[in-house]
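All protein chains of the complex are present and in place, except for one that has been dropped.
Moving on to chain A:
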Amino acid sequence: MKCSSQTFHLDSAEKAAMELEAQRKDDLGFPLCILVIGKTGVGKSATINSIFGESKTAVNAFEPSTTRVKEIIGKIDGVKVKVFDTPGLRNSLKDQPKNRKILSSVKKLMKKSPPDVILYVDRLDTQSDNVNDLPLLKLVTSYLGSSMWRKSILAFTHATSVPPDGPDGYPLSCEVFIAQQSEGVQQLIRELLGLNDDSMIPISLVENHPFAKKNENGETLLHNGESWRSNLLFLCYSIKTLSEVNIQNPLEQRKFVDLQIRSQLPTRPVFESHDWDRDIDYDGVLIEDKLEIAGCFPAVISVQLAKDKRECNFQLHSSFLTARIMELLARTRNFLTSLKAKPKSERIKQRLVYP
């Protein structure tokens, strides 16, 4: 068995990112295109406004305010982001012709400019009769293709709404509530795709209410103290990265990527460094590095790639999501692409060097 090793310097990637920022290069060449779909009144337009941090599209609580597919372009932290806002889908059978019209124009749009990520938006607090959504999800899947779920994120709005009372009369914990509500939609989608494992579509929680709790940067916080916007953006970029590397074998059964994001408050930095490789045989490869952004915010990024390249874990421990991390992801993507080129029988030992 051949043996080869390779060293990959993430610090050089960071240097490049810093240089780019110094040059004030407007487009870091990693544009993001998001398609937002979902039922009417769930908060698609409001979420888009929150992502951009400004009111880019009209919202209305009582009437559908988005009547046709709209392209919204903006910059987030120096990265070009394009979002397609769509009219809301309706649940009743009578409105299926309207739904079909909307979905066929979305399909045309996807052909013209395929999105990197599809956000399926729904409310966290109105899931009790979500079996009604199955016909709608079926319709969406039939128009946009079942492969859409591979690059989808389930975005649940009203995420800081108070959980209802449990059977003992006391309010449910937020984690249990969120898990139960999101599991309902996950199950419907699994049923739709004919999967009987417990693969999961990545979830993002969203809170668009202007009075929700915010941190000192003005970012809206969830119950667990995290900024949902950073998490969502990171998820989007990760999905884009992975799909470009095309790790999953399309012929085999789809395995959804397990994305874990943890972010730390600036007062509790995390420093973790360990190289990991196995000499005899290996299940996968762990690439990990720690770095400092702007000289003061710590971050750890790790990518764990399984041997058969069917599973990949991205982890970011960071209190700050900046364009540099996007650039890092771009470099990681290039590296992973080069990985793919090597035959599976080769043992690959990857190490990282931290200066």
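Following the convention adopted for this analysis, a contact is a pair of C-beta atoms (placed from the backbone, for glycine too) under 8 Å apart; a residue touches a chain by one contact, two chains touch by 3 or more; residues count from 1.
Note that in this section contacts and distances are computed from a predicted model.
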item	value
From "CST complex subunit STN1", "WD40 repeat-like protein", "Palmitoyltransferase" or "Translocase of chloroplast", the hidden chain's UniProt protein name	"Translocase of chloroplast"
Contacting the left-out chain in the complete assembly, out of A:G53, A:G166 or A:G225	A:G166
Sole contact to the chain not displayed, among A:T67, A:S92, A:S113 or A:S147	A:S92
Chain not shown: contacting residue from A:T126, A:T141 or A:S243	A:T126
Interface residues of chain A (partner: the chain not displayed)	40-41, 46, 59-64, 90-95, 125-126, 128-129, 131-132, 134-136, 162, 164-167, 169-172, 180, 184, 209-211
